[in-house]
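Heads up, one of the protein chains got dropped from this complex, but the rest are sitting where they should.
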Amino acid sequence: MYHTKTLAELSSMLAAGKVSSVELTQSFIDRIKQHDSDLNSFITVTEEQALAQAKLADEKIQSGTAGPLTGIPFAHKDIFCTQDVKTSCGSKMLDNFIAPYNATVVEKMADAGMVMLGKTNMDEFAMGSSNETSYYGPVRNPWNTNAVPGGSSGGSAASVAARLTPAATGTDTGGSIRQPASLCGITGLKPTYGRVSRYGMIAFASSLDQGGPMAQTAEDCALLLNAMAGFDRRDSTSLELDVPDYTADLSKAIKGLKIGLPKEYFGEGLDAGVAEVVNQAIQQYKAMGAEIIDISLPNTHLAVPVYYVVAPAECSSNLSRFDGVRFGYRCEAPRDLEDLYKRSRGEGFGTEVKRRIMVGTYALSAGYYDAYYLKAQQLRRMISEDFSKAFEQVDVIMGPSSPGTAFNIGEKTNDPVSMYLSDIYTIAVNLAGLPGISVPAGFSNNMPVGLQIIANSFDESRLLNIAHQYQLATDWHKQIPKAFA
Amino acid sequence: MEWESVIGLEIHAQLATKSKIFSSASTAYGAEPNTQACAVDLGLPGVLPVVNQEAIRMAAKFGLATGSNVSKHSVFARKNYFYPDLPKGYQISQFELPIVEKGKMEIELEDGSKRIIGITRAHLEEDAGKSLHEDFHGMTGIDLNRAGTPLLEIVSEPDIRSAKEAVAYMKKIHSLVQYLEICDGNMAEGSFRCDANVSVRLKGQEEFGTRAEIKNINSFRFVERAINYEIERQIDVIESGGEVIQETRLYDADKDETRSMRSKEEANDYRYFPDPDLLPVILDDAYIESVRNTLPELPKEKHQRFVSEYHLTDYDAGILTSSRELADYFETVAKQLAGDAKLVANWVIGDLSARVNKEDISIRQSPVTAKMLAGMLKRIEDNTISGKIAKDVFNAMWSGEGDADTVIENKGLKQITDSSAIESMIDDIIASNPQQVEQYRSGKDKLFGFFVGQAMKISKGKANPAQVNEILKQKLNG
Partner (left out) sequence: MSLGPDEVKKIAHLARLGINESDIDDYASNLSNILDLVAQMNSIDTRNVPPMAHPQDVGQRLRADEVLEENQRDRFQKIAPQTENGLYLVPKVIE
């Protein structure tokens, strides 16, 4: 059975001719058809294009011009523009939007020979932590279909966890890769801000958004990041830095690694079961020769407030282009221009998106800018400096990815603030622009728990190495939910 | 009561880049609607801006040429408002940290007096598209070709005190941006336009009155008329016991009046914040110096040089340096001539400028090129043709009949300088006009002109006038 294999294993099988890309692609499409009605993890399945791409990949493999990712099926979060394929961003606003161009990440992965199975479900415009804000309905957690998969990359996380695809892309603005990876028991990497091009990735909060890979293992994430990362002349915030081979350091020993444990990540609000799993993982690292150091990130408690000024402010402006004029949803028979704007946007956006646009609009409006936006940017620097100081002392920081395991669908929908607080451990990393990874570390009440590892800027290689070493010693990442085994 | 008007101008100069400020789409004017609006200009989901280096360089040039501070750290910000010609729902502009600050511009008034007008700042921003209101079943059509064209918004201090000063200032800036080759100055195509902030106060009063902003004025004439109208309107309002409202007004050239635009009190909350898709523009000293080294000779320096090098009057030099293309034309011609540059100045300021203005074209489009004019003036210098004949040669060249030598040859306009030929012609004239000779010799000096006229008529203007005069005097007085 192909679906139990990791991406790296499938890559070897393709190279050795043990399976063709067409066979592989068909088998995953069959699984999507069989299982996705239970999960709702895909918005669009591109069967025809996928099989055509797979055929081309097989030709490349036969002619010896294939790379390690050629012929590997995967899925894109529906936030990446895919030419001639619907790109909805989980919103009614873009339900009719057939993107007229490809995101840079989409181009890069196609250039690597990968086969796109479809587009995964997500919180509307990536605004949510449970995948319940999607216009296409909530995604269900494969470990318990009454529970949320996390968000906003919930469709990507659930589809990888249920082995409907070997890998998927995600985006992470405040934890949207790491939190669903944690809640679904897969590996998800948020790279350093600027590592992966944002061109063609529909913007939520421009100074925080970052695309990254989601897969079963750190090794798979390394292979994917090799294809995704790199300078893009179309993105002013893209970094002009060489991209290392992220698989090169995977097997390095981690003896002597200095791991910082911020006391703020283990305090009030952390579920006891989650704490236990995370502590066990840290013990494992200790056993592997790492040194554990207690540290403090004193401004952690400010990350959520700061984020809920910066992100809504940026989103309120980024989402102004959805006005019913050039693309996307337009209301029926607008009476006048103002009616066109208000009804197209009022009807096209869901409640959470409207809430955040309003918060951001308020925070930027005359008389409040200094009290909200400017203040938040000052605190953002203080939060960032906490990390800089910590990395003078330690190599990486570890803690939980999320304060609890997956909660039930509907449990927090009417209480945005309690939903926001579930991102408490991931948000500061986005504010500081650092890379972070969530690694499956065990279960609490039969639901997966993720260990979050945070590194200094551009240190993705080290993150992947540390996660890979853990995965060599444990098999949490190999667990598959029974219904999808 | 004596009133004083206080005026500040915001001039929008479209920068002459090939591509847009944040995208690689063309800025060429006049293309079919929306054929030069790329994904970035349309604000499609997911697209991102990248800054055009030429726009930065041009702004820096303007800053250096006006003695401004060119900022080493400037920031692009978003100005948020909804309008159909603004695709993203925000305009990328500069707010707190513009690229150019604190410059000045000297203007001269008709009475010869000079004033300094402060330049508060000049910042870069993107232009919006165009709304076309002709009837599409009662709807408005949007063309986004212009969206994203780089603009330099040049904001003056409220130092201007009359409509005439405003025009003088605007003309100076208009001339400067063309000197710097950063804007084509084409006002008909909207490449150079301005908003005027106008208020009035009692003479001697310290604080400013409430101002009105007149939007989008696109000719010097309209600037003068719009400001004068607005000043009168505000004085009338106040003198009749009313209050001026802070508002945006439009100048209607047909009715020669300004009228209030829809009230924008709520729309003024633009929610500026630094654009998170763009990073601060950092310039270092080496860069700024390298731009300084590319600055051309500026109008004031050129003016002085024209006076000293070509011995022109202050007045002529002023006119010739009022636009770079006129100055360049003059100098190209003058360099090719050995003699007095006054002759060149007279032709360039006189016949050439008159013809260019009449046909409403630019000097660059003149069918008589600098080389052609120089060729003709050489023929005046070497006495091949007279100044009078030259006017015919000039007109023939303008109509495309070739260069001066060709015209002179084809039309047989070469001046007659053969003394014996002129003498025999004059002998004939004297012989056939005995009555006039009689009268002249009996003291009616004015008749001398008659004989000159006859000589020119018979020679079809080709006889050398100096020789005609001399020989006539000899024969008549003799």
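As written, the chain order gives the labels A and B, with residue 1 at the start of each chain.
Note that contacts are C-beta pairs under 8 Å (C-beta built on N, C-alpha and C of every residue); 3 or more make two chains touch, one makes a residue touch a chain.
This one's a predicted model, so the numbers in the text were calculated from it and none came from an experiment.
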Options A:38, A:347 or A:411, residue touching the unrepresented chain: A:347
Per the whole complex, from B:101, B:143 or B:316 the residue touching the absent chain is B:143
Options B:244, B:281 or B:413, residue touching the unrepresented chain: B:281
Out of A:14, A:127, A:161 or A:239, which residue would touch the omitted chain in the full complex? A:239
Contact residue for the chain not shown (choose from A:34, A:251, A:283 or A:378): A:378
Where chain A meets the chain that is not shown, the residues are 96-98, 100, 192-194, 207, 233, 236-237, 239-240, 299, 301-302, 304-306, 308-309, 316, 320, 323-328, 330, 334-343, 345-347, 349, 351, 354-355, 357-359, 361-363, 365, 371-372, 374-382, 384, 416-417, 420, 431-434, 457
Please identify, in ascending order, the residues of chain B that touch the omitted chain? 17-19, 23-26, 32-39, 42, 44, 50-56, 76, 82, 84, 131-133, 136, 138-144, 250, 261-262, 266, 269, 271, 274, 276, 278-282
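Definition applied: only the chains that are shown with their structure count from here on.
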Can you tell me which positions in chain A touch chain B when the two form their complex? 80-81, 87, 89, 94, 97, 99-101, 103, 198-203, 205-207, 233-237, 313-314, 316-317, 319-323, 325-328, 337, 341, 361, 364-366, 369, 373
Per the touch rule, the chain B residues reaching chain A in their complex are 39, 42-51, 78, 80, 82, 84, 87-90, 142, 268-269, 271-273, 276-279
